[in-house]
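Quick one: this structure, given as structure tokens, is what I'll be asking you about.
Only one protein chain is missing; all other protein chains are in place.
Each chain carries a letter (A and B) given by its place in the written order, and its residues are counted from 1.
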Amino acid sequence: MTDLKNRYDLAVIGAGPAGLAAATLAAKRGVSTVLLDEQAAPGGQIYRAVTQTPVRNPSVLGTDYWHGADLVGPFRDSGAEYLPSSTVWSVSRSLEIGLSREGAARILPARHIILATGALERPFPIPGWTLPGVMGAGAAQILLKTSGLVASGNVVLAGTGPLLWLLAWQYLRAGARIDTILDTTPRENWRQAMPHMTTFLRSGYIGKGLKLLLEVRRKVKVIDNVTSLRAEGDGRVQSVLFRRGDGAEQRIPADTLLLHQGVIPNINLANATGCAQAWDETQRCWVPTVDAWGATSVEGVSIAGDGAGIGGALAAEHRGRLAALDALHRLGRMDRAQRDREAAPHREALEKAERGRVFLDTLYRPGKDFRVPQDDTIVCRCEEVTAGQVRDAVKLGVSGPNQTKSFLRCGMGPCQGRLCGPTVVEVIADARGVSPAEVGYYRLRPPVKPITLAELASLPKREDEIAAVAPH
Amino acid sequence: MFQRLPNASGERVSFTIDGRPAEALAGDSVAAALIANGVQTCRSTPVSGAPRAPYCMMGVCFDCLVTIDAVGNQQGCQVRVRPGMRVETQNGKREIER
Partner (left out) sequence: MPMPQPDVIVVGGGLHGCSAALHLSMRGVKVLVLEKDHIGRHASGVNAGGVRQLGRHVAEVPLTVASMALWHGIRDLVDDDCGFESHGQVKVAENEAELASCQARADQLRALGFTHEEVVDQAELRRLVPAIAEHCVGALMSRRDGAAIPYRTTFAFKRKAESLGARFLEGVTVGRIVRNGKAWTVETADGARHSAPVLVNCAGAWADRIAAQMGEPVPLEVIAPMLMITARMPPFIKPVVGAAGRTLSFKQFPNGTVLIGGGLLGRAYRDENWTDLDFANVTTNARTVWDLFPIMRGATIVRSWAGIEARMPDEIPVIGPSSTEEGVFHAFGFSAHGFQLGPIVGRITADLITKGGTDLPIDPFRIQRFRQTAAAA
């Protein structure tokens, strides 16, 4: 890594649509820019493997997916530096990035940082969700995109949200079989979503989305109003037990169970950097607090894309460009008036891309029983802590996630709360009878991704630390 | 249980899983390669010994931890399979003997 600059003007973290668009715009204006990404190829998750997927028939993954390729070309031509296979484990308030690459670590300073780390699937804690063979629908989508792998045998999809239907549609296009879709969309959500229907009908989602939904429903058995789920099996999933409404339990065989109930911002890096965050009641998740340009509470750090609130891939792209324009302004390359002028078309595109979101967010908000699970359900997969254990701790007076973490080890595992945080907060809030906003969230610290001692030991030395380490 | 789509093509990569020879496509992550080779469990948990397999495929769940070329606790979904790579599943509970 000796050919890297000592300091970049702009560092963008995450090579999904927001990161690609931001880095492209800034670099084209002559700002020294580096794009850092964990994966070996650009695209983030939504456009995962867009430059190298073995699934070359474009009608399988769909045109929305292939739009990702349109972002990569301009990025490669922009003059930005690209560092794939690089894991960022820390961003400090003084804008130093700790990253690892090829077994060595490095501290990389920047004058401005845009976090574009996107989203992850909302945890879907049901009894048995830790069994091999149970995975996220997003995970199945990644296996399809990167490796052309599809689930076989008895395949059951369960949950709610656009990605579930998109995956089902992609599977059908690929010739894969889906036995059943268990739709957990709560009935009452329709009533709550109705007021937002007219805006939704004017949005970009309605045309494609409806077509896709109807095609899947025509070809796959869909069971609506599923109110409970349990994955069963010995050593791996073998069947799924579910209930429709208040009805009797039914059991269906499953070799693979794909769960999905929406995506939520991936906030670990922002949180560990000290960016303020707030509870969003509509999206029912924690969201970093940002202004209209993506600027956070930490000077010099902005967030673009789903990491600052779920808006989808196109919205992420436009937010990336807005964040880049603001970075240019903050770096002194553009005055405010020019920034605002140049932002106008991106704002307009953003507004259009976000139209209809509220309808989708409301319709697909997961039901309470899938956010606040029963006692015997594991909520912390890493440390195998159940919802019941969290509730018992709350009864003892352990009143927040940081305390339950210290008390139960819940949240102390390698995932750093990514898969348990939202659930733990909701379980505590429900047990205490307060809002999740009042309960708060984990206080995260770097490294936000594990780092080996070998990597840490390889960080370049400074004079004072030579003195500190020498035996005395 | 996962199958490769018939027209998913690419360069083949030879590697080993727990000492057994296996094949993957260039571009597969180690986790994907294990799934393609029918490996159902890639580790058992240190807490209870429960079997686990990849869950998120994007580096956030840490259930796909495997040993790669003798270095343990690596996220299989974040590492691309390379020719000659030695992948070992991490089964077995670890507990301090008293």
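By our rule, a residue touches a chain if its C-beta (ideal position, glycine included) is under 8 Å from a C-beta of that chain, and two chains touch if they have at least 3 such contacts.
This one's a predicted model, so the numbers in the text were calculated from it and none came from an experiment.
Enquirer: Which one, A:G98, A:P186 or A:P366, makes contact with the chain that was left out?
Expert: Spelled out, the listed residue whose C-beta touches the missing chain is A:G98.
Enquirer: Looking at A:A248, A:A337 or A:L396, which residue reaches the missing chain?
Expert: A:L396
Enquirer: Just checking the interface: what residues of chain B touch the absent partner chain?
Expert: Against the left-out chain, chain B lists 46-47, 71-73, 94-97.
Enquirer: Write the list of chain A residues that the hidden chain touches.
Expert: 90, 92-94, 98, 107, 274, 396-400, 403, 406-407, 409, 412-414, 416, 445-447, 450-454, 456-457, 459, 461-462, 464-465, 468-469, 471-472
The rule is simple: only the chains that are shown with their structure count from here on.
Enquirer: On a C-alpha centroid basis, what's the spacing between chain A and chain B, in Å?
Expert: Roughly 23 Å separates the two chain centres.
Enquirer: Taking the touch rule as given, give the residues of chain A at its contact with chain B in the complex, in rising order.
Expert: The touching residues are 38-40, 45, 49, 52, 54-57, 87, 120-121, 130-136, 138-140, 142-144, 146-153, 174-176, 235-236, 255-256, 266, 381-384, 413-415, 418-419, 449-450, 452.
Enquirer: Using the touch definition from the top, list the residues of chain B that touch chain A in their complex.
Expert: Where chain B meets chain A, its residues are 1-5, 7-10, 25, 27-29, 32-33, 35-36, 40-41, 45, 47-48, 50-63, 65, 71, 73, 77-78, 80.
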